[in-house]
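For reference, the structure is listed below as structure tokens.
One protein chain is absent from this view; the other protein chains keep their places.
So that you can tell them apart, the chains are marked A and B in the order they are listed, and the count of residues begins at 1 in each.
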Amino acid sequence: MKNTLAVAAACSLIAGVASAQDETLTISVYAFGVDAMSEAIFTPFEEVCGCEVVIETGNSVERMAKIEVNAADPLIDVAVMSTQDALQLAEQGLLQPLDVSRISSYDDLYPSAQDPIGNHHALGYGFYATSIVYRSDLVEIDSWNDLFSDELRGRVALPNITGTQGPLTLYMLERARGGDDLGFEATIDAIGAHGDDFVTFYSRSSELAQLMMQEEVIAAPAGRFAWSRFAGAELPFAWAEPEEGQAGGMNVITMTAGNGNEDLAYQFIDYWLSTEVQTRVAEAGLDSPANMRVDLAPEVAEPLTYGADLINSLNMIAPADIIANRDAWLERWNENVLN
Amino acid sequence: MALALPAAVFTALLFLLPVIILLSEAFAVDGEWSLQGYVDFATTPLNQTVFLRTLKLGFLVAFTSAIIGYACAFCIVNLEGKSRGRIFGLVVLPLMISPVARTYAWIVILGRTGIVNDTIVGLGLSDTPIRILFTETAVFIGLLQLFLPLMIISLVSSMENLPRDVISAARVLGANWVQVFTKVILPLTKDGLVMGGTLVFTGSLTAYITPAILGGSRVLMLETLLYQRVNVANDFVSAGVIATILIVMCFAANLLLKRIAKARS
Partner (left out) sequence: MQYKWTSRLIIGLTLTFLIGPFLIIVLAGLSAGEFMTFPPEGISLKWYLKVFTVDSFRASFALSMFLAVFGTIAALLLGVPAAYAISRYDIPFGETIKTIVAAPIIVPGIIVGLALLRYLVVPLNFTVTLALFLAHTALVLPYAVRVVSASLNNLRSDMEEAAVLLGCTRLGAFTRVVLPNIQGGVLAAFILGFVTSFNQVPVSLFLSGPGVRTLPIDMLSYMEITYDPSVAALSALLAFLSVIIVFVAEKFLGFSRYV
């Protein structure tokens, strides 16, 4: 008993020293909904850990660049991102493999979230579906092919190839055309042939929302995480359930290599993935849970990507496939669509 | 010399040196000196399109602002002292407003449900709203609004030096308005035109926000292409090439206009 106490005291001393040195945890997160995220996760965590959480936001490319640039002396301790961004950073040796025994709710995660990019370099914390948002009073969308229909000509926006939603859209369009080529060549060429029929290739869901509110655009593929922008609007928006199914993706949480702040980082990751926090985040409508034990009321679940059936039905592209093909996509896109 | 040195050293060391290193990166492909970066850049069709578009928009914006600028500056110079100062102040005013704000407004104005389309449909010029956002027209309008004040200011200050009676003298001597403009006003205000033209042209080439917001990825210009190459593809060779092209274009425009101004006189 005495020993245990002594060890505990020593530990708390060490922990105390550690937290005095590293009393801040720097987290790089998506910019969307950061205030609400602070309320649901970051601020309550500050109380749990007695530390200060510094939030770094920006678009994914900027955030990744910041991790690359500061590899020798990481500014960022924990970062959330897409699976392909995480895989790319992991391949550059910028992420550290997670010791999942330190994540108490690891076994509660959906199997696909437990090791999405290999080597436990990342854990999934939220899923999203990708489908088509459209004006239900003006059009009916039953298939991804409807984006090319005559009645929608000049009123459709597509997500830009450089974002996460772009490849998912191409993936579904490729399938709708009956192909399964991950090079998306025919699909990109088809978009190029209809180039002027698309209003724009948007980069941000905020931009899409503005364009749909001012009736510039009446249908566009988007991630479910953006649905809250449309659900409350006066105009009648609907979420398509195309016959080819919905695409989808997962966002993951990662830890930078050699950040020297591992204890706090593990504590934070464990906190975020816990049933309690995942439920709170879901109930605030911020992210769809990756923790299977999260139990949501139907009205809470409605705007989210929730439940094993839906999550298992999502058409996802393997992160390695995205990395292997994206340069070719971009080149073909630049050549045949933007040119 | 000693007094001017700190400023020159400061700019050279902390500003020009990093820029020059960046430009030199375009010559270093895989660690070796080569022109391959330029060759690759020039042979990519999209880059050619973007280059020509940037040049075209820069020229169109400069040309249009010169036309509007002359008309407007002529009217301003002929106003009475007090209202002249006021109007001039209103022309300068937009320069003080953040370009983010000025560009942002056009999203609403040029949209399908915006005032421009309301007017077009209302006047029966078109049955359905026309698409302006994310076209070259939108970028053109945005840039023109951004840089027109610079042209007007330059022309007003050079017209102020115009002797008041030369125009009426030319009229009395039987010159029509076209002749008055080409034979009298233009030669006497060419310094202002060169100054304004350089500012508007180089401004349009290097604007970022306007093409980014009003053109999007559909209407890339060199500046937005540079941002895309760096941020999406980590492609510093292309960035260096684009940077060099932009700087050369700006310098060339400046020199060319100066030369034209000298040749005319």
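One rule holds in what follows: a contact is a pair of C-beta atoms (placed from the backbone, for glycine too) under 8 Å apart; a residue touches a chain by one contact, two chains touch by 3 or more.
Bear in mind that the values here come from a model prediction, so they are computed numbers and not experimental data.
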{"item": "Contact with the hidden chain (one of B:12, B:166 or B:260)", "value": "B:12"}
{"item": "Candidates B:35, B:52, B:97 or B:166 - the one touching the absent chain", "value": "B:97"}
{"item": "Of B:205, B:220 or B:233, the residue in touch with the unshown chain", "value": "B:205"}
{"item": "Per the touch definition above, residue among B:28, B:46 or B:109 touching the missing chain", "value": "B:109"}
{"item": "Positions on chain A where the hidden chain makes contact", "value": "26, 31-34, 54, 56-59, 62, 66, 69, 75, 204, 206-207, 209-210, 213-214, 229, 232-233"}
{"item": "Touching residues (missing chain, whole complex) on chain B", "value": "1-8, 10-12, 14-19, 21-22, 68, 71-72, 75-76, 78-79, 85, 87-102, 104-109, 114-115, 144-145, 148-149, 152-153, 202, 205-206, 208-209, 223, 226-227, 230, 236, 239, 243, 246-247, 250-251, 254"}
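Simple rule for what comes next: only the chains that are shown with their structure count from here on.
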{"item": "Averaged-CA centre spacing for the pair chain B and chain A, given as whole angstrom", "value": "39"}
{"item": "Residue ranges of chain A in contact with chain B within the complex", "value": "59, 61-62, 65, 154, 160, 162, 198-203, 210-211, 214-216, 327, 330, 334-335, 338-339"}
{"item": "Residues on chain B engaged by chain A in the complex (per definition of touch)", "value": "44-46, 49, 107-108, 111-114, 131, 133-134, 216-218, 220, 228, 231-234"}
